[in-house]
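Only one protein chain is missing; all other protein chains are in place.
Our next item is chain A:
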Amino acid sequence: QLEEEKDEDSFDMEVAVTNPEKIGKEYFFLTIFELMNRTFSVWRRFSDFLGLYEKLSVKHSLNGCIIPPPPEKSVVGMTKVKVGKDDSSSADFVERRRAALERYLQRVVCHPSLLQDPDVREFLERDELPRAVGTHTLSGAGFLKMINRASDAVSKMTIKISDSDAWFDNKLQEVESEELQLRKLHAVVDSLVNHRKELCGNTAVFAKSMAMLGNSEDNTALSRALSQLAEVEDKMETLHQEQAASDFFILAELLADYIRLLGAVRGCFEQRMKTWQRWQEAQSTLQKKREVEAKLLWANKPDKLQQAKEEITEWEGKVTQYERDFDRISVTVRKEFLRFEKQKSKDFKSQIVKYLESLLQSQQRHVKFWEAFLPEAKAIA
């Protein structure tokens, strides 16, 4: 039984992705990182980030590493919320992308093994990166499709490897159930964002109609009060708009990130299963080779016997290698999972508190606006 590994992050690197600038058809982001009080920065394209993911996934996913999934390329993706206009020049869309890139990169540099990776180093240090190719399959929907296909294949096997495997079984079940709940939650938050945007629009329209009514009213004091009410509702509209932005950028995006991350976690577990399968298949191949050898001994064919002995040696080596691979990936997956859980707990807590604080600030302004209106209402005579 492995104990939870002690905290290894002695590197505390902070990243920021800022200053989106459109050069030609694409956006460049100023990527800033701070390590041990030294700050340096480079300009990176969106496709550079995707290219980084591709390189990392090719190298590390076979080890059972949880590679942070890349930000979504498509606007629609998982959400039905319209983030500004659909074209890439809208401010909301750019902000969404910028924030997603920042979170992605922060997760990469928080990972102790990935931070050491030369591709990550190159990403952080090199002045200009060559344009990444073939990244369209690896972002957003394409990525999810890959993960889902893999999990379909594996879930059809119900194998219990050993007693210690109960841990992996349980954790995988937890992950699947959590992913389901997060998807549900994300859909509701999506709905909330849309309803708040609707509320925003309807409040603005209502404010105007109140102002008109105030104009018609021939009692002076009442007329003034109605105009003031219209102004309060206008301020409410602003609050609703800001709230919808919080709902989306803090809450919805957090959930979307973790739905994708849980997909990546499932991918790791499935990778471990594949490794086990490979070992098992090698063992059965070895067994068959030994049976062949036995038959040849009986039939007394010395040439073929030599070849059979060579094959046996080859496969014995493979079996040993694959068993070692399986043990190693099991260790990695377990360690990765525990690190992930810790990070997830931290993330959720900090983001949700941030969200609640935004709600709090909104209510404070709510109070101010209505406090200002009350004397106006009382002044009607």
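Here is the rule we go by: a residue touches a chain if its C-beta (ideal position, glycine included) is under 8 Å from a C-beta of that chain, and two chains touch if they have at least 3 such contacts; residues count from 1.
The rule is short, and it goes like this: contacts and distances are computed from a predicted model.
A.B. asks: Which listed name, "Sorting nexin", "pyruvate dehydrogenase (acetyl-transferring)", "Gamma-secretase subunit APH-1" or "Proteasome assembly chaperone 2", is the one UniProt assigns to the chain that has been left out?
C.D. replies: Of the names offered in "Sorting nexin", "pyruvate dehydrogenase (acetyl-transferring)", "Gamma-secretase subunit APH-1" or "Proteasome assembly chaperone 2", the one UniProt assigns to the missing chain is "Sorting nexin".
A.B. asks: Specify the residue from the set A:Val58, A:Ala166, A:Met212 or A:Val331 that touches the hidden chain.
C.D. replies: A:Met212
A.B. asks: Tell me which residue among A:Arg96, A:His111, A:Arg196 or A:Arg339 touches the hidden chain in the full complex.
C.D. replies: A:Arg196
A.B. asks: Can you list where chain A touches the absent chain?
C.D. replies: Against the missing chain, chain A presents residues 174, 177-178, 181-182, 184-185, 188-189, 191-192, 195-196, 198-199, 202-203, 205-206, 209-210, 212-213, 215-219, 221-222, 225-226, 229, 341, 344-345, 348-350, 352-353, 356-357, 359-360, 363-364, 366-367, 370-371, 373-374, 377-378, 380-381.
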